[in-house]
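This report refers to the structure that appears directly beneath it.
All protein chains but one are shown in place.
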């Protein structure tokens, strides 16, 4: 019995520590936006909604959230669709050196997402007439996200039994029908995972949208967040904390929605 | 498939190769070298390898990757996944939700959260620990960003291992328990051999991401005195602030090569039995 | 859609202005002035001349480095706005890269006959000049002084009209403050975390006070005696408890120094006039001080010893400032010049101030507006004549980082000689060998 | 000896997999738990092993109460349905694993593994990995691993169900001989009544978390306590037909049979094994004691055939010996052998008919 009790106490301690560790930094986001004089200290706020009001006076805040949504949704859709197709093909066709190839792509993606690649990306976008377009941002970001998405999705596809597909084949379904009717629904948790991951990545990226976009009416939240500093580079904490909260909400809402709807996990498809 | 290939070709392979080519030049964003870049061959590489700041940065990066990704995220992620396995109910949902929240919040927001937590004078942590004036970010910059990155990235490992653990047949664990095996023995004898493949995938991905993770810049900006200047920050400082794009590109490529080395080490350690082990 | 001014079907012309300013965010006043005053006024003026001109403002609101990257990329690909706001020290590197051209080359001889030149002091004009050619119109300038807290000074028995004549007098005051229990007697920016603030508010004025310019006659200052003196001064401040070495290392150190000064924890602080205008400004400042005018004193930065400064000066300062340049790829260069010169007319400059005081590039405007603010008048009258500017060269930012590193090394306990030697070596590698460095 | 008293296991969510169950298993006995899928067999076995904590009740092994002990300290060995062989270990290491946990020296445990393996004819395979073994070989390795640590009790969870049909028969005989030799108390879970009958000394038939009947194979076969057991036991499903007692006669599916004992009038369930009826293709003259119907299906059982008759809505199955099988569609009559039928009322066995 004591063994059992000890194990329970140990487990409870573990979860308490983990929960503390992961929630502590979040406190600031919960208090500062409602504080009339926010500082970097987390404290019981001198409660106000004034920060929201002054934030909404900023002409770019709401449009930037819309732009973020647009770019994130676009990239996520593109990444999910293309990665699903590619992962399916790679998972079902045996090509020698397939895994190595995928890993090389993954490595190259790390170069492309780095600072040093901005000149090539910028010039590429210029030549393709994609400067100052949402599409340019979406394509550039998607290119960097695809390899990891394929890498992860392929594991999902490998995990789905082939008998479903074969069964559909016997009934005469075409490869595209199989993908649409069978494979996609089966790996939906995987697709949801990738989509959330892609959205979170796009949501936070600053450099690419910044150099590719001209018009602040097209800029996403990450870029607009940077404008909330003074001439001398000091952060305006009232606006920044409030904006951070607003800016985080869509991602959180999306996560909650997706995890409710599709389950949010890796591998395995749907349990039978 | 085809549009995927085209997109990857145009927006991934092409700029990546171009960047690698830039690494062979003395290209700069401004100044004379911008007007007329010269191919300098491997000069950038020899310069980098001979530079203390680079070597320091490389060493810090290795610490960062090993500490925050390989040990931190992978171990904590595994521990959480292990403790949450077969555990229904609110504990699981809340824990997973918080861990995932740390992962999906935008990086610029997250940086503020941590500055607020670790600040020397008014930080939440000092208030909690009654250690006013303790300068976490100055006295322990590497430890701080390592802990930060653990906080930030554990979710991925947690999810991956969570899924992997579902693939460990309960009967195997129970056989070990019936034989009287301790938790550690169960992990060593049953779980780990079974999830080797996932461990490999996980290590490959999180190492790569951590090698390129730039978020810590907003916490310490590489300081103080370069004591937390990991390679992505170094590249940023060199390529963007210093304008030396050619040099920065060369270092990006070096990072790629180092990743390759890490991949080989992992494969070596896990004895490359991925195909056999992944069920 | 983007890029240089173009002619549309109805015969109207579009011009674009860009600047690192954005409404509701960074430098919001500039952004608002541009959209609310410049654009309508200029369009009206053009209409009066029978021309349909549309002017667009392309705002931005990011770190200067990022802004610089973006416009460099634009100019590199022959795109970008017609009138571009840049920092004065970028002019050289942009010119070397071929991104910008001398104004008269872009817009023709009208440039040289502009009435405004006569209103801009030669030294200020230098902000837009590279290799003797005029690339841009300066918007204004600033100067660096020593601020001090009069309340603390009183406690330490120091005069309210303090004006040190040598570095030693600064240290003496610091010691007195320390004795009086002031937590941070002297804040002299140091280290890499402070970035350019270390160079502009610390190393360069001191170097000038020790008689050396960072770049002069084609050579860079290396680990010379002047530099060793500067580092020695840092050493004295940060190893004897006169300064807070930790503060220099924090990523937000400069913001904190502002807040601490406002809270009365710092005795002496070297800063630019920005500090007065925008930080401790009682109403809209970042760290407002309600009693600024009574509590904050300011003094010229002394040379190491009287007469030891550059050009034999007793006092020194450093200045910088933004300029506006023309995009050489503009489709309507002449019109762009009209817009640019319009933005620098006395009328425009006055309107930009909107009642607030700051040092513009035009003496006629300064004479008119600075009367209301004794501090800015002080800068304009006393500081600008003795000030110096940074070299507008592409490699300067890296030399600046080397300087910052040298100060950081000293603050964290290295000896002056070690730090100077490391700096010498670094600079040599940056600027292409020992031949370009004095030691 | 294993004794379970008042054992209940309720899973979170309210499923009561075991419902206040009492059971005694004797030393050295080969004991089968038999029941349909989901009736709680596995849960019961796992509770004995200590892998599940009972909600209430006690588990005793060899006279001591082990309810609170962790599995590793109960001195039991379990063979899982999927064998749970560790895929990354070779056969020797697998067999020696429990000894390794018990900190037996490497040399001794390898010797022990080799000895156990040779007893189960696995000596040739010691260096192979499980993936390189056939199903039957894997099963024997799993047995060897369970045997190697010489536990007080063996627990087998459907150890044969993953084997193919032929192998299953061979393994069955093998298992029975092995248990005889080792004489270790063995609890054996199966849903295959044939296996339970063939192997067990005693059988407990389970249904919905409770034990319906405990007895020797022939008790359970010949006197099933209720219609559920009756329908479950037997290699061909027992015919269970609605019937009624009326004035000393038994009316079933159109036939009228004598009532064996004094049974009050009322509805009954009439149970008859297909083996205990005789089929004739000519109508019996002047008699009503046979079921008539049309032959719907004839299934070959090897030395016999299983004939399914359609009699109105009812299906009646009869086993006919070789050579006597009727054609599909033909009319036929099935006469129950006297004394072989079972009668149930209110789910309780009244008597043989």
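Going in written order, the chains are labelled A, B, C and D, and every chain counts its residues from 1.
Just so we're on the same page, a residue touches a chain if its C-beta (ideal position, glycine included) is under 8 Å from a C-beta of that chain, and two chains touch if they have at least 3 such contacts.
Quick caveat: nothing in here was measured; it's all calculated off a predicted structure.
All shown chains touched by the missing chain in the whole complex, by label: A, D.
Screening D:82, D:192 or D:278 against the full complex identifies D:192 as the residue touching the chain left out. If you put the hidden chain back, the residue from D:5, D:58, D:308 or D:351 that touches it is D:308. On the side of chain D, touch with the chain left out of the figure occurs at residues 36-37, 134-135, 164-167, 169-170, 172-173, 176-177, 180, 190-195, 197-199, 217-218, 221, 231-237, 273, 275-276, 296-297, 299-303, 306, 308, 328. The chain not displayed touches chain A at residues 161, 163-164, 166-174, 177, 181-182, 185-186, 188, 269-272.
Criterion: only the chains that are shown with their structure count from here on.
Chains joined by the most contact pairs: A-B. Centre-to-centre separation between chain B and chain D, using Cα means, comes to 55 Å. The set of chain C residues that touch two or more partner chains comprises 66, 69, 73. Residue positions of chain A touching 2 or more other chains, listed in rising order: 118-119, 226, 235.
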